[in-house]
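Every protein chain of the complex appears in place save one, which is left out.
Chain nomenclature is as follows: A, B and C, assigned in order of appearance, with residue numbering initiated at 1 for each chain independently.
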Amino acid sequence: MKVGFIGLGHMGAGMAANLLRAGHQVTVYNRTLGKERALVEQGARAAGRVADACQGEAVVTMLADDRAVEGVVFGDQGVIGSLGPRAIHLSMSTISVALSESLARAHAKAGQRFVAAPVFGRPDVAAAGKLFIVAAGAPDAVTACSPLLEAMGQKTFSIGAEAQAANLVKLSGNFLLASVIEGLGEAMALVGKAGVDRHQYLELLTSTLFTAPVYKTYGGLIAEGKFEPAGFAAPLGYKDIRLTLAAADSLRVPMPVASLLRDRFLTLLAQGGEALDWSGIGQLAARDAGQVDRPR
Amino acid sequence: MKVGFIGLGHMGAGMAANLLRAGHQVTVYNRTLGKERALVEQGARAAGRVADACQGEAVVTMLADDRAVEGVVFGDQGVIGSLGPRAIHLSMSTISVALSESLARAHAKAGQRFVAAPVFGRPDVAAAGKLFIVAAGAPDAVTACSPLLEAMGQKTFSIGAEAQAANLVKLSGNFLLASVIEGLGEAMALVGKAGVDRHQYLELLTSTLFTAPVYKTYGGLIAEGKFEPAGFAAPLGYKDIRLTLAAADSLRVPMPVASLLRDRFLTLLAQGGEALDWSGIGQLAARDAGQVDRPR
Amino acid sequence: MKVGFIGLGHMGAGMAANLLRAGHQVTVYNRTLGKERALVEQGARAAGRVADACQGEAVVTMLADDRAVEGVVFGDQGVIGSLGPRAIHLSMSTISVALSESLARAHAKAGQRFVAAPVFGRPDVAAAGKLFIVAAGAPDAVTACSPLLEAMGQKTFSIGAEAQAANLVKLSGNFLLASVIEGLGEAMALVGKAGVDRHQYLELLTSTLFTAPVYKTYGGLIAEGKFEPAGFAAPLGYKDIRLTLAAADSLRVPMPVASLLRDRFLTLLAQGGEALDWSGIGQLAARDAGQVDRPR
Partner (left out) sequence: MKVGFIGLGHMGAGMAANLLRAGHQVTVYNRTLGKERALVEQGARAAGRVADACQGEAVVTMLADDRAVEGVVFGDQGVIGSLGPRAIHLSMSTISVALSESLARAHAKAGQRFVAAPVFGRPDVAAAGKLFIVAAGAPDAVTACSPLLEAMGQKTFSIGAEAQAANLVKLSGNFLLASVIEGLGEAMALVGKAGVDRHQYLELLTSTLFTAPVYKTYGGLIAEGKFEPAGFAAPLGYKDIRLTLAAADSLRVPMPVASLLRDRFLTLLAQGGEALDWSGIGQLAARDAGQVDRPR
């Protein structure tokens, strides 16, 4: 397929490379220059403007947040102004449910198609083409994107025609991850203060009931008390919890653990934790218990 | 080994049978008669009194709660009064940290040995000899119990000389399970109210990030909204959260998620949920969101 | 003074009447017609458009929410477009801190002055000219508004030059009121379930430690379980807690009770409580305790 790719950050660079590897014709764009070079060497064309990346059958966006997506989509000569009739905007960023709804409406009005397809996985997983993808949108549009999704992920879950549902599911997944971090943080503060070795405790948990890799990953960071460098930075985790709560506001769903997580992230950030991994909230229970200083 | 076994409930019956199967000489006791029969057919001796089960090298207790354990241990002609010098009380029940400390002191005073070895696993796992066991106590005593632990579990984690640490770790494990239930309950209330199919959502979660079987087990119950018959009844879950919080009180560790879980269990029980599975708390978020009635 | 008054709802009507009574020359405007009539009889002039109310030394706005304020201020021929140089916009609505900041900037840019002066008090208090007013803005502007503020309130607290601080203080006051409601709701659920008479209990509280009238007012509603008609409707209470949390987000202040209140309001609204008084959240503890059905 002939496609554009906007957003060549840690995630996007690997995803675009996989599209190239699968034989697609890819025109890449990034706001700051330089990131496109490696991809051009792999066969990509470099776009000087957003509009240049919107000349194919589809354009993928993989950006940091709502503001960045709004910037390239609604701005002068943005995606909506540039994409051809029936062409598809495949939005893979983690954005708010509300923005996803706006995008769906705006593209429909412009005679274009919109698919939301946020992903689970860190940069290394993206580079390996092993992302899990949650896709939603008009069935014909989702189907049309299949060759792209297959090139970037190990599995795609299609969850219906309402695009924004995919974004909600993505946010809920990050909420669940953060709740695992909080649970582990409290449990480790408890057993740690009683003198149980944290690493041995984690080994026990992860080889019995909590075998999912996320327990090993985040439990390890908490046991170690080491939150730098950040794999996924605290401000991003905070953003996702806020977006989760914003969706819960609209849907009128009280989520007390999400509320607690919001307070945890606020605490972490208020105390200088901007650069820490989001699992730094997992040390706040131990801090409150007087065992450790604030997370570093 | 020549051992006694006190407590032939859903868990204990299978555990005692595995001791017999491994060739140990087992004298079994249960407060209410009849439960010993099947085991006697498998070669066990039946004890008419607690004291009769305390004549060997060790006696295992596997009882419902603190009160039941106190009843057989401290009562007239109880375990402490009957066990020989250097003989071992292997306490496998889920009991409070405080009681475990009392037991350790009382046995030490009586010249006996005490090992706390609570387990993770449901009755079918106990019957299959596949329990995970967390053991703590004097190293020589834990070592002496190895043949018994190996017969009952697939793996034993020895976590030190302080017996009560094993009980704390066990309680923390149930706290983590309950926090998984709460997290899933909130996430499902959120996506469910947006119209996402709960079963499809769970399939997505459990085949991607949350592969631990507990997510499938409890997520399935919540997606189905079916909490009867109880695999692990709500009052027992409540008891374990209370014991977790009691330990947190003593250690001075604030645990906000545990506090929330306590309130969830109180709500469930206050509304007639005595007979439900403890994962019934996972429906309270959806109830608060106006999607469902109270859990049934 | 020659002033305009925009927003003749339950609160605004009484406030404008007090300005007239104090001898000010008042031009009133309301989006829906008819509400101006009674005031015209008292000597007011009726404005057909927002701009007509912006021809004096100052214009007061007393509107329902951010959206309404944005509508009259920024819209075509709105307050900013119509107010003369150095004229003052006296904003008395309960609005967000962020909007207050925007207004201050926009008026400054237009060469106008801005004073935020939200109020405490219900409609009967407004009608009696007994409001408590929290004012902030450039000292000269606040001073210039004194004759107006004195006509509408029993006391004005000037809290500095940053206009938005007044809005923050107002929101924090509503947060404190809601936290009183929640506290009373939990305490009454507790003693009520033990058989203590709720009215007798409230009498005891309010004649000893909790003599502030708000305890009597809200305690009475909760003891009675009667939340209609609404004095201050649940959606407005919810809005103010959300605005409080939005300010807390910007300032990075974790507020766990505010988070709980947000969840309480979501629960109330999710279960059909739109028309209830905001103190309806005070019945949720009793509902969770199985004593009463949902608030009505």
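Here, a contact is a pair of C-beta atoms (placed from the backbone, for glycine too) under 8 Å apart; a residue touches a chain by one contact, two chains touch by 3 or more.
Here the structure is a predicted model, which is why all the values come from computation and not from measurement.
Peer 1: Touching the hidden chain in the complete assembly: which of C:73, C:233 or C:248 does that?
Peer 2: Of the listed residues, the one touching the omitted chain is C:248.
Peer 1: Decide which residue listed in C:1, C:104 or C:177 touches the omitted chain of the complex.
Peer 2: C:177
Peer 1: One chain is left out of this view; which of C:58, C:115 or C:187 touches it in the full complex?
Peer 2: The single option touching the absent chain is C:187.
Peer 1: For chain C, which positions touch the chain that isn't shown here?
Peer 2: 97, 120, 132, 134, 155, 157, 159-160, 162, 164-165, 168-169, 172-173, 175-177, 179-180, 182-184, 186-187, 189-191, 193-197, 200-201, 203-205, 207-215, 244, 247-248, 251-258, 260, 285, 288-290
Peer 1: Write the list of chain B residues that the hidden chain touches.
Peer 2: These residues of chain B touch the chain that is not shown: 242, 248-249, 252-256, 259-260, 262-264, 266-267, 269-270.
Peer 1: Mind pulling the chain A residues that touch the left-out chain?
Peer 2: 256, 263, 266-267, 270-272, 288-290
Here, only the chains that are shown with their structure count from here on.
Peer 1: Counting only Cα atoms for the centres, state how far chain B is from chain C in Å.
Peer 2: Between these chains, centre-to-centre, one finds 53 Å.
Peer 1: Any idea how many Å lie between the Cα centroids of chain A and chain C?
Peer 2: Their C-alpha centroids are separated by 39 Å.
Peer 1: Would you mind pulling out the distance in Å between where the CA atoms of chain A average out and where those of chain B do?
Peer 2: 38
Peer 1: At least two other chains touched by the same residue of chain B: list those residues.
Peer 2: Residue numbers touching two or more other chains: 256, 288-290.
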